[in-house]
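Yeah, one chain of the complex is gone here, protein chain that is, but the others are all in their spots.
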Amino acid sequence: MPACSYACHSANHRASRRAFLGAAGAAAVLGPAGFASPAAARELAKTQKRVLVIFLAGGVSQLETWDPKPGTDTGGPFAAIPTAVPGTRIGELLPHTAKQMKRIALVRGLNSVSPDHGIGEKIMLTGRKPEAGVEYPHIGAVSAKLLGADGQAMPGHVHVFPAGAGGRSQDATFLGPKFASVPVVGGKPPADLFRPAGLTDEADRQRDDLRQKLSDKFAKSRRSAATEAYTESFAQAERVFRKADVFDISKEDPKTVARYGTHDFGRHLLLGRRLLESGVTYVKVSHSNYDTHHENFDFHIEQLGEFDRPFAALLDDLADRGMLDSTLVVVMSEMGRTPKINDRYGRDHWSAAWSVALAGCGIKGGAVVGKTNAGGTAVTDREVGSGHLFHTYLRALGLNPTKNFYPNERPIPIADPKADAITEILL
Amino acid sequence: MPARCRAVASVVVVLALSAGGFAAEPLHARIDALIAAGHPNYAKEAAPVAGDAEFVRRIYLDLAGTIPSAAEARAFLDDTSPGKRATLIDALLAAPGYARRMAQVFDVVLMERRPDAKVPRAAWDDYLRTTFAKNTPYDVFVRELLSADGTDPKTRPAAKFFLDRNLEPNLVTRDLGRVFLGRNLTCAQCHDHPHVGDYKQADYYGLLAFVNRSFLFPNATAATAVIAEKADGDVTFVSVFDKTKAVGATGPRMPGAKPLDEPKFDKGKEYTTAPAKDVKPVPAYSRRARLAAAVTSPDNPAFARTAANRLWAQLLGRGLVNPVENDHPGNPPSHPELLDLLTKEFAASQYDVKWLVREIVLSRTYQRASEVPAALADVPADRYLVANLKPLSPEQFAYAAAEATGETGLARTALAAKATDAALDAKLAPVVAAFRGVFAGRPGEPEDGLTTTLDQTLFLKNGGVVRALTVAKAGNLADRLAKLPDDAAADALFLAVLTRPATADEKADVAAAVKGAATRPAAFGELVWALMASGEFRFNH
Partner (left out) sequence: MLPTIDPTAARVEREFKHASPLVGCRFDLHGRFLFASAQDNTIQRFDLLTGAKTALVGHNSWVRGLAFVGTPANGTGEAAAYAGRVTALHAAAGFAAVTLPGPKPQPFTLVSADYHGNLIWWQGDAADPKPLRTVKAHDGWVRAVAVSPDGRTVASCGNDRLVKLWAAADGKPVRTLEGHAAHVYNVAFHPAGGRLASADLKGVVKDWDVKTGACGRDLDAKVLTKYDPTFMADIGGARAMGFSGDGAKLACAGIVNVSNAFAGVGNPAVVLFDWAAGTSKVLKPKDAFQGTAWGVGFHPAGFVVAAGGGSGGRVWFWTGDDAASAHAVTVPANARDLTLHPDGTRLAVAGANGSALVYTLTPAAPAKK
């Protein structure tokens, strides 16, 4: 691939310098710390859309969550509880989520084909089976590209995950590194975000002015997109730095922190909300881990216990801030878990019949689409794949999934042309 | 002389040269003639040849993988001898830095930062450096890479191309095509390439047939695995586009060439060592053993062409066929005659890498300035009117940063008499590793073009490694500058970091910056940073 093919000759590139100069103006709207107040967030909400994916890493059990089968030989010991939606029951480990059910749509007929962590993750995040010859971008990079604004302060694609549970991901592929996920490890700000000790604001500003001056002179005389991209990257780092407060959970009302919980996932989900409010287009928050081959039930008590309350708190917060209608929320894993309980009280990998939950922008809350049989071993009604989900995300956001990207002038459909949106859960 | 006449005159000269077969004209002159012929008004529109400052920085980066020290730059700039550029080129080609630079480039070309599982990094580095220091002919080098089976410890590093891909046949096939034949055949695994008529599924499987019988012995995970081969296993393929599901078959063949003649064996005689539990089989006839010869054969024109184009791209910042790995009739070279010439001459030179590199860098085309002339409204990407910018590789960036800030000098001083290149490299290894960690491509991914991710920018802006280089400490650049008067300091600063004198404006900026500063060394530390973080440093221009 030739260097910079995504930037050259594109409206994106030509607009960037103007956008850079304009960014300072945009920052003023957002207040002195560059951070959105609830009122300003409401304003933003009217025009911008954003995405939150909660990734339950390892493969959450659909039988312990969205599609319980109590009293069957695959159901396990947990009960199904009623929810705010009459006729819809979910697992007893999600009592707070049950109260939010009017906002949540369930897809219970998912067949994602591959019961493998790596391949399953790729399938679920790219909306396609892996193909030779093309690496498809994740929904995060696609969202950042299609929904992001030029010169926006914060990076468009952020991944929050616990330390030791992830790494740098090649998730933007041909869309380019601008849309690749920025890792936020353990909820901490990106490494080296803050000025090193001994460097005053004044000294930093001064040295940066000289850097900028030299770079501008150089760029002007060489007239290359690459030099501009390089200079712009410093401007973006500075913009992120000016919003460094977004990473500081202690800036929240302690009551809010308590509602999400002080455990890792609670804090990370709260950070995710703050990132979305500050203008990040797509945030993925990973919760580790659900790969319960051994003692599936005990571990789901613990992990879903960590998920349930903050998830409900998040939906409430988004609604309170008027952001729920413009934020697509998806709860997914790379796969589900076997209906068959193994001899160590575990459930193993499973892709043939499992569930995903959605809420927010463009989603019909309370809708349930797809059915599995009594034991959960097969989809009996409205089977869908990750491609259908991918179309659904884009339609929910008001985007057209039948269009193409054109890396290197080669048309690549944004979503799998063999699939289409699950209209039953779209508004 | 009116522009049109000049253009006509140069065309006439070119015609005369090629018609007369005047072989005495050095290659670099013929390069320039063909480049000039490739654009109307070339002489008028093209930027002038780069000034000494730009040239010395560029040639050091390209041939030594680092910027010149201030002293080396000063010496070159002050030198008044007319042939100094050629002298410097020859000196750099003879120096160990050349082998190190080429080893770094070809490590990434051949291995794409894959983990070192079966051939340790040190052994591989050593092998590559030795290859380029000895100036092993390129075809010999490639034959070593494709014929080593890993059993002989002396030649095992050469087998890394196969071994550290776990000899996964499809991966090896794709990379054989990409690296050595300039063909990205990935799509052709499943069907004829939908857009490139020239890349056929039969081509893909013809390559695969060389390696499909080979496997790692005793298994793919053993760190000491070697390459073994069975005597059977034929390649068939079906196109996913073909509704009739017709099955194709092929023996080993280079794209566009005939399949190899293969011997037949009586049943029971296919092996010299028959396969058995824990026994490495040795077939009487090895398909893989024919790969090296087939790839580098004069009957496989793609080999020499891709090699020449790759070296051109490395030095000029853009291949004559661009991208290098997409050579096909639908993507013709920008200067077909030039590419043919380079190909022919490279082969005729017995694939002498150093010779070709030398000829390329002696050309005016290579030495063109990168600053766009004011009068030039539009800079076409492929006409070489202006030198292309090349982002520094992670290694170049690291070594240049260490040199610019005085870290290399400090290391040399610390080692004193024991300052061999190996010792110096060892001392700088942590800095190189840090830059690699942030700027290198992901394993198995191409590493071309500039990336500017947030973590890279923050590494430069606030990271500890860069700060430790720039901040004044005893004997480094910032420390030395602080002891000089402003004017001299500004010049020394720009020479050390950007390999050029400071302009009057820049001197004023430096003076202003240190004027209000609490401490001079701290102020100069930040100035060193500012220059090192600027676009002018980030690119090889």
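Assorted remarks:
Should a chain be cited, it is by its letter among A and B, assigned in written order, with residues numbered from 1 in that chain.
As a working rule, contacts are C-beta pairs under 8 Å (C-beta built on N, C-alpha and C of every residue); 3 or more make two chains touch, one makes a residue touch a chain.
What you are looking at is a predicted structure, and each value in this text was computed from that prediction instead of being measured.
The chain we do not see here touches A in the full complex. In the complete assembly, the contact with the undisplayed chain comes from A:R344, out of A:R205, A:R344 or A:K418. Per the touch definition above, the residue from A:A79, A:A258 or A:A374 contacting the chain not shown is A:A79.
The residue touching the chain not shown here, chosen from A:D264, A:E277 or A:D416, is A:D264. For chain A, the residues in touch with the chain missing from this view are 58, 70-71, 73, 76-79, 162, 164-165, 264, 288-289, 291-295, 298-299, 301-303, 341, 343-344, 346.
Criterion: only the chains that are shown with their structure count from here on.
Remark: chain A and chain B have CA centroids separated by 37 Å (rounded to whole angstrom). Residues of chain B that touch chain A in their complex: 170, 186-187, 189-190, 195, 322-323, 370-372, 379, 389, 391, 442, 445-446, 448-459, 461-464, 467, 471, 506, 509, 513, 522-523, 526-527, 529-531, 533-536, 538-539, 541. Touching chain B in their complex are the following residues of chain A: 1-4, 132-133, 155, 168, 170, 177-178, 180, 182-183, 190-196, 198-199, 203, 206-208, 210-211, 213-215, 218-219, 221-224, 226-227, 229-234, 236-237, 240, 410.
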